[in-house]
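Complex shown without one protein chain; remaining protein chains in place.
This part shows chain A:
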Amino acid sequence: RFHNLQELRHSASLANKVFLQRDYSDGTTCRFQTKFPSELESRIERPLFEDTVKRLNIYYAEAEKMGGQSYLEGCLACATAYLIFLCMETRYEKVLKKIGRYIQEQNEKIYAPRGLLITDPIERGMRVIEISIYEDRGSSGSCSGSSSTSGSSAR
């Protein structure tokens, strides 16, 4: 329905938000649940969605991986009294930037054309992956256009 984010911006309104919670079954490492929410069933194909979430999980695992490189970085940082981070960014931050670019790309290619938008989890404190569902302004009757009320009202 929407061909790009520009079109989404001008002709759709926010209808609903779906939240994918964290999956703690692997401990405190960052993983998100891959359960397919029922609200998205009509909007996006399941394999596409699961693919996105799985890839995000892979990226987060990569950021938090404890291996030779991260130990080296840790020891080097300690030896330089952590001043090295004034000029260099940590591996974690690099992966987060990669994730940001990935989400942007997914939004452009896959989600916006379907009227969906993924919010980067870092904007939500890594608690959830927030997926906003947009409805065509003209087509949907129940949630029309802009709301000037303060605070959100859940129906």
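Heads up, the rule we're going with is that a residue touches a chain if its C-beta (ideal position, glycine included) is under 8 Å from a C-beta of that chain, and two chains touch if they have at least 3 such contacts; residues count from 1.
One rule holds for everything that comes next: contacts and distances are computed from a predicted model.
Not every chain of the complex appears here, and the one that does not is recorded in UniProt as "Palmitoyltransferase", selected from "LYR motif containing 5b", "Palmitoyltransferase", "Cysteine dioxygenase" or "Guanine nucleotide-binding protein subunit gamma".
The hidden chain makes contact, of the residues A:15, A:40, A:88 or A:110, with A:15. Where chain A meets the omitted chain, the residues involved are 5, 8-10, 12-19, 21-22, 24-28, 63-66, 70-71, 73-75, 77-78, 81-82, 90-93, 96-97, 100, 103-104, 107, 112, 117, 119-120, 122-128, 130, 132, 134, 142-143, 145-155.
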